[in-house]
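I have a structure I would like to understand better, so I am pasting it below and will then ask my questions one at a time.
Omission of a single protein chain aside, the complex is shown with its protein chains in their original locations.
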Amino acid sequence: MVDPIHIISSALGVAFAIGIVGKLGKNVTIAVMLSTLAFMAFISLQWFMAFFSGEQETTQIFTAGFKPPISINLQMGFNEALFTLLVNVVGLLGGIYLIDIFKKQSKNVLTVFLVLIMGLNVIIMTRDIFNLFVFMEIVSISIAGLVFMDENLKSSQAGLKYLIATSVIAGMLLIGIIFAYYFTGTLNIDDLIATNLTTIKGGGIVVFLILISIILELKPFPANGWALDVYESSTPGLGAIISAAAATASFFVLSKVMDIAGQEWYYYISLIGAITFIGSNLLGLKQDNAKRLLGYSSIGQLGLLMIILGFRDILGDQTPYVIFGILVSHYFAKAGLFWLSGIVKAQKLTDWAVIRKKPFFLFLMGTFLFALIGFPPFPSFFAKWTLVMELVGSGNVTWVIIVLFGSMLEAVYLFRWFGYAIKGENEHLEVFKIDLHKMIPVWIVALALYAVGYFTAQMTEVGATINFIPLAFVGVLLAIDFLPVFVKNTIAIAGMLLHFYFVYPDLDDIRLLFEVIFIIGGALALIAGYAYKGKRSGFYPVAILMYAGLTGIIEASTTLEFFYGWELMTAGSYFLIIRGKRSMPHGLSYILFSIGGAYALLAGLGMAHVGHTTFGMDILNNIQYLPVWAYALIIIGFLTKTAALGLHIWLPGAHGEAESDVSPMVSAILLKAGVFGLVLVLIGMGAENNQYEMLTYALGWLGALTVILGSIMALFQEDAKRLLAYSSISQLGYIVLGLAVMSHLGWLGAFTYVINHFLYKFILFMTLGAVVLRVGTHNMYQMGGLIKRMPIAFIAVLISIIALAGIPPLSGFAGKWLFYNALIAKGWYFQGVITFISSGIAFLYLWRLIHTVFLGQLKDNHRNVKDISIWFSIPIFVLLIGLLTFSFKPEWVLQPLGNMIAEFFPTGQLTWNGGTAISQYGYWSGSVLGITIGSIFMLILIWLLVSTRKAHKVKQFDITYSGERPERPETTHVAYNVFEGVYKAIWIATIPLVETFWTRVTNLLHDTAGFTRRLYSGDGQSYMLHIVVFIVITYLVIIGG
Amino acid sequence: MNIYVKLAYTLLGLLIVINWGMLMGATMRKIGARMAGRHGIPFHQPWINLLKNFSTRTTITHGIMYYLGPVFRLSGGVGLFLFMPMVFTGAVDGPWTNFSFEGDLVLILYFQVFGMLGMALGAGEGGHPYSAMGIARGLAQHAAVELPLTLAIVSIAIQYDTLSIYKIVEAQQGSILNWVLFTNPFAAAAIILAMLGALGHSPFNLVKAPNEILIGPATEYEGTYLGFMMTAGAVIHVMEAVLFMNLVFGGANSWLELIVKSFLIYFWSVFVGMVFPRFKIEQSITWFFKVPFVLGVLAILMYSF
Amino acid sequence: MQYLTLQNIGFATGFILILIGIWGFLTQKNIIKIIISFALFDTGTHLLLVAVAYIKDRTAPIIDSSVNSANAVNEIVDPVPHALALTAIVIGLGITALMLTFTLKLFKHKKSLDITKYKDLKW
Amino acid sequence: MSELDLNKKTSEMLANSKANVKNSKKDFTRPEDELREVVAPDGSIIKINPLYDYFSDEKPKEELPRGGVVEKFLNWARAESIWVLGFGTGCGSIEIPPLVTPRFDMFRYGVQMRPTPRQSNAFIISGYLSVKTLKRVIRTYEQMPSPKYILALGSCTINGGMYYDSYSTINRLDKYIPVDVYIAGCMPRPEALLHGFVKLKELIKAGKAEKANEYARNFDEYKANQKKIIKDWNMPDYNW
Partner (left out) sequence: MIKKVFIFVLLLGVGSIFLSLSDNFKEQKELKGIGRYYAENAADELGAANLVTAVVVTYRGLDTLGEVSILFLTSAILGFILSLKKTGSEDDKQVFLPASEILVTASKVMIPIIFIFGAYVFINGHLTPGGGFQGGAIIASAIVLSILAKPESKISHSFISTIESIAGIGFIGAGILGIVLASGFLDNRIMELGTFGTLISAGAIPIIYIFVGMKVGAELTSILVNLKETKNIE
């Protein structure tokens, strides 16, 4: 194996030689430099592989032939090998990326670049603290110099500020080193650790000076303005190096030097990390410059790593894994994003919309952003999971909150950025051009992210069980994205059905029910996709991603698998939702609430894991650590998906603005994921556990309030799909309430609702979506009289709203009936009354829906519209048949469901006598109801048809109009603001308190960010002041206090 | 009981109810006329009107849903009759209990809407703006009425621990003091006030609101359709009264008792209507949110502890 | 008086120089003056190094005629800080040169040496 | 076609149509009766003819009585249940409200008011009838279900009365719509109106009140008369 010292010797040798080699021409010089970088990377790789296989032991490299502390020594262990590998790889790729600048610039730039990478290698490997100082100076100087690669006013300023700041920091470090030597007589880090400096009088301050300087190198908030300026002004290729390589190396230095300090410092490092993480992510909120935003994000990520470093005692064996996961994701993603920003050449975030003109870049950007935030299958996901598990396990819930809150803030601005990229206005922007040498590094890091994610998952016991086949299917669909819709749709449906075929024998009844809803329902929803022409680029991968997540949560046998599926589903559904025309803000609020919920879920699962050795789903049955809080957190996590009151504001927009066939997917199917989760956790809580009574009671009220307020909001919508979306909120409220009852009847009612809501909301969204496709507007008052043009759609909507309103004999009634029986048995009378009123209101808005869209006056421009597409009709009618069957033979489904629920709630069962359901309060039979009402109905209908057989068919304006004629359909159609009178009476219930609340929260955050960031006045001197203040305050807190 | 015998009883009962409904309507108008010092319509006027409407020679149609409107309305009325135990005879499977599942309250409350829905949709296809306005008002008022009504009904359900009308009636047998009117006065009061809205007379007659929005939902309906709707109206009025009778006034042991009680219940709403002018929709809704609502809440509080 | 040793005077001078340097770059608006402050700061650290090495009544760590090579341990001062000082001086030189160059560049842009004028990057 | 394009196209067309209106030197027509064009959601253009498209284009048909006992019985029912449209067409409408008061009480004869022509079978043309109102009367009359009856109240409906030479009122009502019962006078008292009802009932019971069929039979003639007097005939020919 090649001696690691040759990393230095080759780099420096070539750097020095460039003065001669440079005479051979630019291209040769660049080639020589790149091959040197490759050689350095090769050395690290070689060592890394050796360590990875476990055969190699940590090696010391002695210079000058003397043992430390006599001379300087380098160390090559697993960590060093890994970190140098990271640095050298990004150095090589960055070198390739920068080729065009290298060609333009003097050959000296090559030298500086090479020396920078070399310096980073040395600060990772060296075990001598003064040597560390020297090479840190080399790194600072070369970075400051490279800032000038792209020389302009801004980069000159940034370079100067950076240089001044780092030299002051280095000065502090030097003072620390001087006195370290003075007190101990050695400069070797291992010796310094051994001497236990903090026990020496005055040693504490030495340690303080050394550590604070190294921490300052990591750019802690708020003493980091200088670094941000460099991120913003330097050329993106350099930004990538700083963010990925330099920060990585500096972090490693901290982890290495930290041992000098001893454990009492760990807490403070975590604290500084926390402040940095939260602070810089908060300020990121106000950013509109892409590179500066990335800078904030980089600093935030380093803060997170510092937190983890401070907890390394608690994390124990898991520390390397966690750090590796987070660091590697950050490393690849940040490098990729910086490089991307160099390709896209968009300064303002809003200008990133141009990236959409080359869709594959959008994919790359998405990969990087999702990796940064910690979505599966990227390493950061597994790392965050492990981190939270361990932190909760050791009782550090506050820290979990800090970590998750900071991540949340980061998600906000990253997804807003992504939103601009996906949906922003891009017509005025020029297409960027792509150089091959710039593409290659981006590609490599993107692919590496996936590969490393896979390996990270395999590395641990928990992760190894995760099934990557659905993801592979997503990858396949991504690869064949150029094919026409027809082919892709067929493949997608076939894939889903095949999956179902393989999976269903292993599922118990509850899971089977949800799997049918998710997969069979999903396949049905996809049928509508045949109606689309062209490629429908990007739709199938994300749809399948969502279904992969959904089936993942069903098949999960461990909590990690569950969470993995949950996050996949979130990501997929986010992409689906944001495909809609005006759905950018809604997509953002969706993903933010989802992430918030997912974090609550994560924390809850972490608490559930405490006291268990495995991660099996059965740990939910027996939570030992703060069980009420744990259950509450998990439930909140699921409630964000079911859009319970307070967490619902994402839903109307997200569902309303989604594409026609996406709305049923995200409403009828996706929302059930939250329900499934609730079912699991409530089963876990157990039927007869009085401990959780308050929790279920609160859940019940939440459900009831969701029901009524959802209905009331639906009443005043003008947008058909938003109306349905609010209706979904209300319906999900019923399900939550039913589950919260925690009795046999309640659950049966809730499950009936699950099935019903799936059936009728699918039909409604699908039909309305198809109608919207035909008429080109969402606004109900712009439609009208469509029954004449779209009888099929009308029938579908009619039947499903009868079911939705709970009118006998259709199946909605079954749900309501079970529901009130359950509520009265439970003694939740007011909740029952509230839900009852709400179904009255539901009837109002449903009437309005069908009336304003299908009845009334046909609008002039809809005269020639055709009925909904056949491809939309197929799933609609399949489910209509299902709905009718379920209505008239509810026992076919409810009886097995009842038996299944009896496992958990053995008492108070619904008994069946043939088709008659009997509860303690009464009995009822779906088929008898159906037959009775159906026969009367038919009888009367036939009579009427016979007696009016000669009726004259009139047209739309043939109405009595006080002897006049209507002027236009628009002025004759009662559709806009129909319930004005109702509004006057109950306006008080429509005050958007929740929305106001969340708006205030976001405004508060943004205002805080806007205020705080004035700290970065741009004045280099004030940055210096920040550094000194930071030092003094930290001193006062740590030593002086 | 044999299903055919039961069917026969049911048909007979339906006949009685329809005719009683029409007679009751005529009587109310007669009473109104007499109060105004007029002679008023003859008692047989509703039947003549029905006959005339069925005998129009030309008729129009606006489309399929226009047909279905009256059909829904009438099946809603008849269904309501079928699901309501009419006369209490001491046996669950008695002759006048129809096909009522012992009179399931949830079923009846939801089935009320069936007729309304058909009416709403049929009128909607007529395309007349006044129809839509009338329906919007009607549905809104219906929802508002349901607030005190449901509170009271839930209170009664708690009181007797059942959702079956039959059992509620059974529990009120014996003495007049067993009536809900006396055992659960708050619920009874809430229902009595809610009745005003449910029966749709002035001041809660803004659905039809004659001379304001013509005749509301029925504006476009004529001839046979109107006849169907009048029939359905007669049935539904009686059934509403019977519902309240069963819930609050001890049910009926014979048809005579049923006729007397339903007449009085219906008269109560007409009586109030004679005195008060029409509410606007927001006034109507807020009215139910005041006293009746408080009474309903008290009723539940009274029985939930 | 026990504190008034040559070594402690060295320390005190070094620290004072450092503090003056910090004062300078926190208060001076002129970039050149800031660089000078930095040089002061740097010199302070060098002085500290030398002071750390100092042992009373000893000579430089060069084993020549004035030092008994067998008893060098007791006759010379610590060579290590001297070596470090050499390195530190060179580093300081490099950084100062770079700072001046950057200043030159900045001055070309705005014809001003006032650091508060260069606020194009902020927030 | 995207929504944006649609809006743009629509607004352009609107501007064009306004320009056309300005340029045309036609007689006055209501803006809503102008031919117009709208853009369908798929981008195609739909031409709208407001006088034709929205209305059923079919003549009323003759519905002859079946005769026999059944018809007699039904006629009795019709006679006993006369639903009058509450539409005051002229000065005589002030004579109608007293009929519902205790003094006259038309309810006892089975006569009542209905607000909509769909549900009425009797129409009182009360007093002079201006040409403008005639349009409305024609439309309303044609919308009533058959059998339907017209009571002409006051002299003006017979021969123009004191407005016989007015440019704006019609002189003979039955040139335009068939009349069952004339009630002469200027104005006739409510008692006369009641008498008219009684007369109408007699006619119905006798099976002689078949003017609706007469109207259908001579529809073209009536229509020609109507068009002659109504100069600006801006309504559909057939009202349903």
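Each chain carries a letter (A, B, C and D) given by its place in the written order, and its residues are counted from 1.
Heads up, the rule we're going with is that contacts are C-beta pairs under 8 Å (C-beta built on N, C-alpha and C of every residue); 3 or more make two chains touch, one makes a residue touch a chain.
The shown structure was predicted, so the numbers you read here are calculated from the model rather than taken from an experiment.
J.: Just to confirm, in the complete assembly, which displayed chains does the hidden chain contact?
T.: A, C
J.: Given that one chain is not shown, which residue among A:44, A:79 or A:186 touches it?
T.: Here the residue in touch with the unshown chain is A:186.
J.: Which of these touches the unseen chain: A:75, A:88, A:131 or A:551?
T.: Counting the whole complex, the residue in contact with the absent chain is A:131.
J.: With respect to the chain omitted from the figure, which of A:70, A:401 or A:469 is a touching residue?
T.: Counting the whole complex, the residue in contact with the absent chain is A:70.
J.: Considering the entire assembly, which residues of chain C contact the chain that has been omitted?
T.: Within chain C, the residues touching the omitted chain are 3, 5, 7-8, 11-12, 15, 18-19, 22-23, 26-27, 53-56, 60-64, 69, 72-74, 76-84, 86-87, 90-91, 93-95, 97-98, 101-102, 104-105, 107-108, 111.
J.: For chain A, enumerate the residues touching the unshown chain of the complex.
T.: Within chain A, the residues touching the omitted chain are 3, 5-6, 8-9, 12-13, 15-20, 22-23, 61-66, 69-72, 105-106, 108-109, 111-112, 115, 118-119, 122, 126, 128, 130-131, 134-135, 137-138, 141-142, 144-145, 148, 151, 175, 179, 181, 183-187, 201-202, 205-206, 208-209, 1025, 1028-1029, 1031-1032, 1035-1036, 1039-1040.
Note that only the chains that are shown with their structure count from here on.
J.: Which chain pair is joined by more contacting C-beta pairs, B-D or A-B?
T.: A-B
J.: Nearest whole angstrom, what separates the Cα centre of chain B from the Cα centre of chain C?
T.: Computed value for the inter-centroid distance: 99 Å.
J.: How many angstrom lie between the CA centroids of chain B and chain D, rounded to a whole number?
T.: A distance of 36 Å separates the two centres.
J.: Tell me, which residues of chain B touch at least two other chains?
T.: Counting only residues that touch two or more other chains, chain B contributes 58-60, 214, 219-220, 223.
J.: Would you give the residues of chain D that are in contact with at least 2 other chains, written as numbers and ranges?
T.: 116, 118, 240
J.: So in the complex, which bits of chain A are touching chain D?
T.: 581, 774-777, 860-865, 952-958, 960, 962-969
J.: In their shared complex, at which residues does chain D touch chain B?
T.: Spelled out, the residues of chain D in touch with chain B are 60-61, 63, 65, 74, 77-78, 80-81, 83, 86, 101-102, 105, 107-108, 110, 112, 114-116, 118-119, 121, 145-147, 212, 240.
J.: For a test of understanding, state which residues of chain A touch chain C in their complex under the given definition.
T.: 130, 134, 137, 141, 144-145, 148, 151, 153-154, 156-160, 163-164, 167-168, 170-171, 174-175, 177-179, 181-182, 187, 225, 228-229, 232-233, 286, 1013-1014, 1016-1021, 1024-1025, 1028
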